[in-house]
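Take a look at this one; I'll ask things after.
Right after this comes chain A.
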Amino acid sequence: METSVHSWIPLWACLASLLAVIPIVVLRKEPFLREGATFVAGAVKLVLVLSMLPLVLGKKTAIECTLFQITDQLSISFRVDGLGLLFALVASSLWIVTSLYSIGYMRGLNEHSQTRFFAFFAVSLSATLGVAFSANLLTLYLFYEMLSLSTYPLVTHHQDKEARTGGRTYLCYLLGTSIAFALPALIFCYAKTGGSLQFAPEGFLAGHVGHVAALCLLLLLTFGFSKAGLMPFHSWLPAAMVAPTPVSALLHAVAVVKVGVFCILRVFTGVFGLEFLKELDIASVISWVAAFTVVVSSLIAMSQDNLKRRLAFSTIGQLSYIVLGVSLLSYHAVAGSMMHIAMHAFGKITLFFCAGAIFVATGKKYISQLNGLGKKMPFTMGAFAIGAMSVTGLPPTGGLWSKFYLIWGAAEAGQIVLMCVYLVSSVLNGVYFFPIVYRAFFKPLPEGEMPGLKEAPTACVIPLTVTAVGSVLLFFVPGLLLDLANLMFVSTPPVTP
Partner candidate 1 sequence: MREFFESYIVPYFNFWVYVILMMIGMFAMITKNNLIKKLIGMSIFQTAIILFYVSLGVKDGATIPIYFHEHKEESHAEGTSEDAHHKEEESSHESVGPGILTDAERKQAHLEAGDHTPHGEAAGHAVNPDEFTNPLPHVLMLTAIVVGVATLGVALAVCQLIYREFGTLEESEILTQIKQSNHG
Partner candidate 2 sequence: MGMRILGFIAVFVTGALLTYGVADFPKWGDPHSPANAGEVSTYFIQNTKADTHVPNIVTAVLADYRGYDTMFETVVIFIAGVAIMAILRVLATIPPGHQPVQYDPRKKIAYDPIISVTCRLIVPVIQLFALYVVAHGHHSPGGGFQGGVILGASFILIAITSNLRSALRRFSEKRFIFIACAGALIYSGFGLTTLLFGRNFLDYGVLSKIMFDTDEVMARSHSMLGVEIGVMLTVTAIMFAIYANLSSRGALRGGL
Partner candidate 3 sequence: MIWQFDIIILIFLVITAVISLRVRDLLSASMIFGVYSFLICLLWAEMGAVDVAFTEAAVGAGVSAVFLIATVFNTNRRSSD
Partner candidate 4 sequence: MADQSPVIVVVAPLFAALLAGLIGMREKRACLPLTLLGLVVSLSAAIVLFRRVLAEGEVRYFLGGWDKPLGIGIELRIDTVNGLVLIVIAIVSLISAIFSFRPHGQRDTEKNMHFYILFLLLCAGLFGITATADAFNLYVLVEVSSLTSYALVAMGSLRRGTVAAFNYIIMGTIGASFYLLGVGYLYMQTGALNMEGIRVVVNQPDVLASKAVLVAFVFILTGVWIKTAFFPLHGWLPNAYAYAPTTSSTLLAPLMTKVFVYVMIRIMLSVFGLVWVFEHLSWSHIVVWLSVIAILAGSIIALTQTELKKMLGFLIIAEVGYMVGGAWLADEGLWGFKGAIYHIVSDAFMTSCLFIAAGIFYRRHDCHDIASLDGAFKRMPLTMTGLLVGGLAMIGVPPTCGFFSKWYLIRGGIDSGHWGYVVALIISSLVNAVLFFRIFEIAFFGKKPVEHADHGDSHGHGEEHAPAPAEPTGQAPMPTALVALMLSAGFILLIGIFNGQIMEWISLTVDPLNPFTKTPPL
């Protein structure tokens, strides 16, 4: 993707949700109008993102715009390429669905401070798109921090003791690592390259740093973007599960964690460049950390009884799939990890929606309480089964393709052990998800409990159905995602061992 055109569309796409804050706050007394504003903004955002698709996918040009020029080389600017657009597409399409879901959820539970909730939700979406479209490391960092801060009020929405400790952990990890690791790394890069932080396909650091410095930078940047949940900086994610479920769903299945892995993808592809990393031969450190995270988090997930916590640990494992994939540096692995962003997003958000729907309908949080729910809530639990399949990587769901690519990539890179890690963890995924499905459909409902039990509000059920269908659809039409991922390799030939 060497050519690029200038356009303000990325800025507007990013601003669409930020500007929506104003009507949301102004219309705080009119819940329907307020939520209408959210929808309109979501639709506008999706349309704007989609409108970039033909240009990027069809003409293979990147879209650029510069907001502020800081020094002659450094700027706050946007550049939309395949990876960014892929991520933006996922985030903006799921926002609409989540908005619908949150209306059902928040109204269903009669939560307080709904205006604040919707406003910060919109802000975090802006930050997410900002990350997706960043053209350089500084812009990326800016929006990364904005996301950390704007999600804090969402995570601590309940304002109780649990939320307070959860929120504290959340910020400690996210802000702490980004200030302590990412920021110095950023400035170090800046000093080394003589002022440029612009992402480049061949990596802007290539040729500027030595072996040791590169390793330090790689570690600093990878752990600095700790939203990716790489161990040992993962414990914010389970802690953040104190948030209302829509927040967990969108932010901790899609926006926040995916921003983390997206940043790491950018670090590998844009900052160092795959070629350069191959030359230095340092990525395997990250591979092993990621592999460790994959296995350990799956094991921890098995022992969790709280449904959302289990999902959280599952998320940690799945994120590390992506990190592991990109650190393998082989073409298929990298493409697979890009696709996995989308595939996992659809699968995991379905699972979270289901967890929320169960909570709204029955008030149950624990897996051991779910016996026999499948008969009473067929849609919810059916969607749950599909989501579980997608995350595990079973057909007919989209998860299959990304896992397939990842495993292929591992084999391509000649890392048989890591390939086995993928396989084993997929099995573990099955082991911790399917008992839930089994429990829901085949175990009897406990005697005398919840006689009037029925499905969650429609506003909750529709979104989870939609995302479940989406997961299935992605099995049949993965082409779009693959094309977008492939765009990242046009200028440089696929790296093969």
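As a selection rule, all candidates are chains of the complex that A comes from, given by their letters.
Note that contacts are C-beta pairs under 8 Å (C-beta built on N, C-alpha and C of every residue); 3 or more make two chains touch, one makes a residue touch a chain; residues count from 1.
What you see is a predicted model; the values in this text were computed from it and never measured.
Here chain A appears alone, and the candidate among 1, 2, 3 or 4 that touches it in the complex is 4. Listed in rising order, the residues of chain A touching candidate 4 in the complex are 68-71, 74, 76, 109-115, 138, 141-142, 145-146, 149, 153, 156, 158-164, 167-168, 171, 175-176, 179-180, 183-184, 187-188, 190-191, 359, 363-364.
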